[in-house]
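All protein chains of the complex are present and in place, except for one that has been dropped.
Chain naming follows the written order as A, B and C, and within any one chain the residues start at number 1.
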Amino acid sequence: MSSLLRGGRLTRRRADVVNFISSSEADRRITRPTVLVNEAHVVALQKSRAIQSVAAKKILRALRHLEQSEPPTRGVEDVHVAIEEAVTRRTGTEVGGLLHLGKSRNDQVVTAVRITLRDGLLDLSDLLIGLELCLIRLAKRHQNTVFPGYTHLQPAQPISFGHYLIANCFSLIRDSERLTEAYSRINQSPMGAAAIAGTSVPLDRHLVAKLLGFEGLVEASLDAVGGRDFALEALAVLALTANDLSRISTDLIFYSSSEVGLVELPDEFASTSSIMPQKKNADPLELIRAKAAKVAGIFSSAVSLMHGLTSGYNLDYQEITPMLWESVDEVAACVRVLAALTPRLRIDALVASRAYLDFTAATELANLLVRMEHMPFRTAHQRVGALVRSAVKDGKTLRDLQRTDWQAVLGYRPSGRLMKLISQTLDLTSNIHSYRTYGSPSPRETKRLISHASARCRDLQRTNDRARRRVEESMRMLRRMSGTILSSS
Amino acid sequence: MSSLLRGGRLTRRRADVVNFISSSEADRRITRPTVLVNEAHVVALQKSRAIQSVAAKKILRALRHLEQSEPPTRGVEDVHVAIEEAVTRRTGTEVGGLLHLGKSRNDQVVTAVRITLRDGLLDLSDLLIGLELCLIRLAKRHQNTVFPGYTHLQPAQPISFGHYLIANCFSLIRDSERLTEAYSRINQSPMGAAAIAGTSVPLDRHLVAKLLGFEGLVEASLDAVGGRDFALEALAVLALTANDLSRISTDLIFYSSSEVGLVELPDEFASTSSIMPQKKNADPLELIRAKAAKVAGIFSSAVSLMHGLTSGYNLDYQEITPMLWESVDEVAACVRVLAALTPRLRIDALVASRAYLDFTAATELANLLVRMEHMPFRTAHQRVGALVRSAVKDGKTLRDLQRTDWQAVLGYRPSGRLMKLISQTLDLTSNIHSYRTYGSPSPRETKRLISHASARCRDLQRTNDRARRRVEESMRMLRRMSGTILSSS
Amino acid sequence: MSSLLRGGRLTRRRADVVNFISSSEADRRITRPTVLVNEAHVVALQKSRAIQSVAAKKILRALRHLEQSEPPTRGVEDVHVAIEEAVTRRTGTEVGGLLHLGKSRNDQVVTAVRITLRDGLLDLSDLLIGLELCLIRLAKRHQNTVFPGYTHLQPAQPISFGHYLIANCFSLIRDSERLTEAYSRINQSPMGAAAIAGTSVPLDRHLVAKLLGFEGLVEASLDAVGGRDFALEALAVLALTANDLSRISTDLIFYSSSEVGLVELPDEFASTSSIMPQKKNADPLELIRAKAAKVAGIFSSAVSLMHGLTSGYNLDYQEITPMLWESVDEVAACVRVLAALTPRLRIDALVASRAYLDFTAATELANLLVRMEHMPFRTAHQRVGALVRSAVKDGKTLRDLQRTDWQAVLGYRPSGRLMKLISQTLDLTSNIHSYRTYGSPSPRETKRLISHASARCRDLQRTNDRARRRVEESMRMLRRMSGTILSSS
Partner (left out) sequence: MSSLLRGGRLTRRRADVVNFISSSEADRRITRPTVLVNEAHVVALQKSRAIQSVAAKKILRALRHLEQSEPPTRGVEDVHVAIEEAVTRRTGTEVGGLLHLGKSRNDQVVTAVRITLRDGLLDLSDLLIGLELCLIRLAKRHQNTVFPGYTHLQPAQPISFGHYLIANCFSLIRDSERLTEAYSRINQSPMGAAAIAGTSVPLDRHLVAKLLGFEGLVEASLDAVGGRDFALEALAVLALTANDLSRISTDLIFYSSSEVGLVELPDEFASTSSIMPQKKNADPLELIRAKAAKVAGIFSSAVSLMHGLTSGYNLDYQEITPMLWESVDEVAACVRVLAALTPRLRIDALVASRAYLDFTAATELANLLVRMEHMPFRTAHQRVGALVRSAVKDGKTLRDLQRTDWQAVLGYRPSGRLMKLISQTLDLTSNIHSYRTYGSPSPRETKRLISHASARCRDLQRTNDRARRRVEESMRMLRRMSGTILSSS
């Protein structure tokens, strides 16, 4: 605890306790935002005549200096004290002693955390859209690439690799939406709430919010310093995003395993065993999967941390801050790796000719019997099922079956036309063209989905760009207004 | 496994295995929605001429019958099989065997889950707005009721009980917003995605979606049956909501504890000990707190469940369904209890006169010294701190201090005017009027916050009402279109 | 709240609140144990002359009656009240009013929960040993069955299926050990701790503990009613056990997937798709995997529930009780299914001949070069690695390579003896015999591991049997002592 605060109520200090409660490690990330919060606060104090221009000028000069050279945080309880001490060292007690007027660490820390989180999520959001565009570009190349669609880890029906990619792209787009919505709730200013009750010091909270790039205020002062649902929401959205990244990774690990061999990872994204030279391990993908679990657990930590706390500020909140950075950083790293890896995937072009995938045509064979033979679907389903069973038993695939085999299950000799349609259905490349429903893996629909996804990405990117501009403009406004004070005589 | 499905590929069955994988218990809740999904599907099949009107008519009649009398689910694998079997029993195999054409349990189950979840969240959302309105009404009565604002479980500054209530109301309003946003992503139709690849059967997915009250489609078929992020999002939002309800409960448990005694619980919401007759235990509030932890853990279960799964449908998803109902129900029950309890709270009207709360005026005393004595805030803070320390040591409160005490810390004899302002500041009721910032606990600002919160609630309610009307209209449309088929000759 | 308790301090009641706080649903499981706790308590009260024999006799008779016919719990707050009311109805207020002397719901409920949990864990423990024995029996049959050992989901080195099974058996044995250790901490009696402070009523806590089959006491009364770490520990051990069951399930899902095809599931444990008749889905295994996530989340719920609570009894604990039953039941069901399924697995006997598994011999090839050619291991590793790379490039396996290929990487012409040893190493069946380390997958070591695991299982079973006998003997003692009172004149 700094002598700034110790002077009054409490006297002694212990290095081990200061060290235990110190947040200075995790504060490094919020140092610059905290300096900016102080600048905006001082501008507002001066504007409302709560402090005089001369004092404001001196403080602002000291703060500008801090922007360049980080305040020394070693042995200091937190960044807030470090900044006030540094300012006071440069301006003297008379002036520096005014810096904390009308604010508190409670509102200042949550404001700096919101700014840092906002900026981190915006960067992540851009990265995520970048990954979505990667998947879209790759999907375009693979609209016609037959690929097995799996259910229960079993090949179920033929789809295209393009459909696989665009389907997963849509899940990421929903994550982007959630990020955007969370961003709006995060980007609200608590400044002016002071400790929990606002202050009698005249202070324009809207001005401070504007200077710091916020979209609005967390209005009620108790809510502004006491709430951490914005952090929980961010962690939840990050957990969901990580979960989706993990699913793609799990897919690719499975698809690239030697028995399945549908895709091959780029060498530079795989590693070999130190003892088993033939292995090509999907190391980065395994780590993405693992990190998703970590990020989910961090949400669990944070929500549990809030459990049992009363309204108002509690120091427990301090432990949430590093959780935010850890989650944001891990998810961003995962997105970056996936975005670098996916364009370099090699897909087996001959998937359609794999004999064992014949069985994935079974559903459409049943549909064919309904359409052509006017069989109830359930009956068709049973007939095709029986056929598959006998084929499997004989070690055959569906392509090996003869007209007599079909006759056996149909109870009559199938027409030549039917046999021709059957063999067409068994051709997986033509099979995927037969899907007629909206959003299906037919190449035509895949094309439509790609164009739809592209449009969504453009919208999301525009929203991001707008958010970024707002922040940049506020920064300029802060510079302008503090500049006016600094250059006043 | 039903004989419907067993006929083909697999033959034997075991009661214990069927029992283990059976979801019939949890399916009860989605039974009616599943029947409706079947009706909408049949209407669409008939519209696109995939099945004939006569067959459609028979099936619809059987389904209408099922709406009244639940299908027998005992010993049946799941509701989907139960419905198809029941229809087939009434219509014969030729007709009933068409019911499953162009769909799959994979799309059907997720559609029914989305409908049920959507309806549950809409009900919850109404309840939550109801609770917010309760808090608003109570806040109106307590705009001037002085109450200690706590930080670190210590009285920190005077606020009003009205401010406490409205601050917590705003956190619930954000939960309502999240519910609304989640609702939109949930209320999208997967029907037509079939197993994972859509189908060659002609089927108007948009029509089915409309008949079931959906706002749109989950377009990509693999995404439609394979994704469960809608469920994870719902569970996350429920966990956040429960966390906020839990905080209010924790507050009230603390405020009503005998030492604190700020509020008194209504008798009918407390219970006494079986052995300690003097106790008045906040049982329902403790349970709300506990249930919040449970709901958070359910999210943790669900996100962990999805970890390591590949794209496409996996039976693991089946375990998520009961988690949804459990979370929705628990949160709804908690909201209901809080909404019944809060209006009956009794607040100690004489809080302002509690001597030990004098100290909560310290911050404003420091601000007063800054304003009147032109002292740097940090100096003022230290002076007041020293005063508090010596008062505590002497067993006094701030009101007990004399002009000489002030002289001792100021270093000069304070003016009569200052002494008068000091004693005004020490009057907590007048103290809360001194807060000047936007969103502070001053009665004027509390009034503004109340009116703002009311407006937000009205908006949220309007959105809910619109959502409900959409669902009702779709229901009428489904009735109309199936009615047309039923009455055709 | 029952009129038993309402008479004094509080008066009004509300059906919705009673319903919300009622635990009667979850209490059903602890009803019989609670009756027994009451019996043991009454015996002890009579022994210490706190109540007279005549009263004890009447109460015991009423309790015996309750053992047969469950007390009516509908509309009652909890089982404790229901029992006291039922006894009082049969014995009159004068006598029944003595039942609660010297005890409290606080100690009674946690005692009944401990008894029920203890019994549930003992049953589970037996089931788990049963599964371990299944794996052991199956391992005996497969000591020589070559099977790929995977790392990173890639075949890495040849092992035997027997080794796979026994390795997983050992992880389950550790779970059994943890269950046993948790059992001892759970099986301690809180009775006599009353509300939190014990009682002035003379009462032999050791006698009550003995009559209820406990190994000892939770001594400190505050600890006895306030602690729930026994429950958290049980949930943690269950989560770990479920995690191990889930890994076996995940393995089998992967091994039985069509591309991998190492094992085939018994038909009666698989299901087929409603629309894709060729599929054979590992439904029960997918559910085991999902349930493991659920059980892990339940631990998360419970530990979060305890977070922020103070010492002493809180009603929050009530929510932990159903979590215990849910976890125990889910894990027991999973164990049962696995124990039924594993003996029916069919293993591909021809694994050793799969060409692509040649590469798994690479490590031993490198070891061979070290041994025979005195090459540093790292060099040998690189040489073999290069060989694999060129073979993969040419679409060959290691068996296809000629002496000239080896010459190319060795830099000299390999001897005939070396070539012979190489081909021996490439024969996977002989390869697994070459492992020399303790615990390796060589058939000889597998046999030893099997015998070691069997011995561990026998030990565990003996411990279980002892525990069961202790419980049964205590039951007889309770019968005897209460019988003596009942037959007294």
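Keep this in mind: a residue touches a chain if its C-beta (ideal position, glycine included) is under 8 Å from a C-beta of that chain, and two chains touch if they have at least 3 such contacts.
Predicted model, so just to flag it, every value in this text is computed and none were measured.
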Omitted chain - touching chains that are shown: A, B, C
Absent-chain contact - pick from C:Lys57, C:Arg205 or C:Lys280: C:Arg205
Among C:Ile115, C:Ala293 or C:Ile422, residue touching the chain not depicted: C:Ala293
Listed residues A:His41, A:Lys57, A:His152 or A:Lys291, member touching the removed chain: A:Lys291
Omitted-chain contact residue, chosen from A:His152, A:His307, A:Arg354 or A:Arg456: A:His307
Chain not shown: contacting residue from C:Arg29, C:Lys58, C:His100 or C:Arg118: C:His100
Hidden partner interface residues of subunit B, rising order: 151-157, 253-254, 257-260, 272-283, 286, 300, 303-305, 307-309, 356, 359-360, 362-363, 366, 381-382, 384-386, 388, 392
Where the unshown chain meets subunit A, residue by residue: 1, 4-6, 8-14, 16-17, 20-21, 77, 80-81, 100, 103-105, 194-195, 250, 267-281, 283-284, 286-287, 289-291, 293-302, 304-305, 307-308, 314-320, 323, 333, 336-337, 340
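Here, only the chains that are shown with their structure count from here on.
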Most extensive contact between chains (C-beta pair count): A-B
Copies subunit B and subunit C touch via same or different residues, half shared test: same
Inter-centroid spacing, subunit B versus subunit A (mean Cα positions, whole Å): 23
Subunit C: positions in contact with at least two other chains: 272-281, 283, 286, 300, 304-305, 307-308
